[in-house]
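Working notes for the structure below.
A single protein chain has been omitted from the complex, and every remaining protein chain is retained in its original position.
Chain lettering (A and B) follows the sequence in which the chains are written, and residue indices restart at 1 in each chain.
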């Protein structure tokens, strides 16, 4: 696709400044050296990078002055570049089709306008909402419910009884509804506790690649509306994650922990089991939060404390040498 | 399924106290608000939670007094609730069948009463024991041996030469027998060391979802009888894990480490390579044990020390501010 700055501004109902005839073919980062790109700057911190960039067209706030660039003005440049990216790089269209190699039980309930790829398996009594895309190699068990307009990437596994809302995205390799890690130990032997619950993924959740989300022991494991996970995230049985949470790569949730909304988990961090966590809580990368906490704080460390306390202690840790030297002198 | 307390107690040969006509339909946690549930309390710590719970029927020891509840008495309530869960929620029956879409080499050796799901692939000369269930999309290579009554979930990968015992459970996404990470580096280039060994998984082992268990470089990687792994666990080449170990989520084992029995690894913990670890060792969540240790201790930290030493040092770490303030005064 190719469009001029003037045409693009018109389509988006935005003002621009500079050469309206400049051609745009793709959205890009400031570091791009491919011609015909459009990028954006969110705020003043990126001025210098923008001036040094070879990208000629930028989306920015109206207050920005960059005389050598052609500028398109938007109140929220980061949201606008998302819209422009969609426009310039329209998502692949999945046309209604069911691959001849798919294996679909005849007692399943299929909505309209589905795309079902090669070797997809769909179990007994499972319902798939209209407009959903299920790519090659994905296996969906019995008695599941998938909502409308979901995007299930290749080689996903959805085990029996899982409930999945509308517009849910699941990347490849992810497993929904695996057996939870529950054993009763007697006389040194571990007896499996039957995991008879299920998983509920609410609307607008997006899951990265190779996530593992265990079914409830009893009851359910739940990821609430709008939450997003990165890759290789592990969610234990009976966990409940609040709305609009952001779970970065390689995070672990031990069993039965319930969190509020807008949880942010940094890379490779972890929540211990059986916790109650408030809203708007942040756990720093690599940290292990192991106690109940209320709303709105950031926690760091192993085990995690308030971020400021942790930062303070780390600072002292690296000044210990001085203390020890002073201590030697005192002893003398 | 529906049963009265009196009937259930009779089936299990147990005593009860309270209204024997109370109906039970499902096993549940104390927090459940669905009617007709049965739960349990293991000990006195759960008295308060039990009294506040809306669950009417509880399994507990005979010494427990909860006048408002109907009680079923058992010596080991946690084991008994497992039995009751099996009774109320019988596991899905997998009837003997081989899906028409499965791809099974004609020189494989198949036992009796197998369930082989859609798109399952079974390689040359591979033996599958009787009663084993292999779900959709699973790929089993050449020259493998699977025992009897195994439960292999969908989209599992078992590479050539793997040996798997009886009653083994493997959750989805797990890979058995991948190539170990072994390279010889010369002049800045890394040359692959052929990984010509195999994996042996002994009887009654259960593996979570998205585990990766590398084949031996030479010889074998072994998980001994009765051990259980949670999700996203990594086991390097030539590791040997002792009997009845519990490996929680996201744990890593570097190559060639051998452990005793009843190892417990906390979430996101790690064992370094080439170690010898005793029996009944515990490694705390997030910790890295990097030295040989004997029997029966708990280790914490990065690198891990005896848990008490680590706890002690952490305590001092968060009291350093005081020391520094005192130090300032002294200097004056």
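Definition applied: a contact is a pair of C-beta atoms (placed from the backbone, for glycine too) under 8 Å apart; a residue touches a chain by one contact, two chains touch by 3 or more.
Every value quoted in this text rests on a predicted model; they were computed, and no experiment measured them.
**Student:** So one chain is hidden, and I want to know which residue out of B:7, B:148 or B:179 touches that hidden chain in the complete assembly.
**Tutor:** B:179
**Student:** Among B:8, B:210 or B:285, which one is in touch with the chain left out?
**Tutor:** The single option touching the absent chain is B:210.
**Student:** Identify the residue among A:4, A:85, A:108 or A:185 that touches the chain left out of the display.
**Tutor:** For the chain that is not drawn, the touching residue is A:85.
**Student:** Tell me, which residues in subunit B touch the chain that this view leaves out?
**Tutor:** Looking at subunit B, the ones touching the missing chain are residues 101, 103, 119, 121, 137, 139, 141-142, 155, 157, 159-160, 173-175, 178-179, 181, 183-184, 186, 188-194, 196, 210, 212, 214, 217-219, 232, 234, 236, 238, 250, 252, 254, 268, 270, 272, 288, 290, 302, 305, 309, 312-313, 316-317, 319-320, 323, 326, 330.
**Student:** For subunit A, which positions touch the chain that isn't shown here?
**Tutor:** Touching the chain left out of view, subunit A contributes residues 26-29, 32, 76, 78-79, 82, 85-86, 89, 91-92, 99, 101, 117-119, 135-137, 153-155, 169, 171-173, 206, 208-210, 226, 228, 230-232, 244, 246, 248-250, 262, 267-268, 285-286, 302, 317-318, 320-321, 323-324, 327, 330-331.
Heads up, the rule we're going with is that only the chains that are shown with their structure count from here on.
**Student:** Using CA atom averages as chain centres, what separation in Å is found between subunit A and subunit B?
**Tutor:** Each chain's C-alpha centroid was found; their separation is 26 Å.
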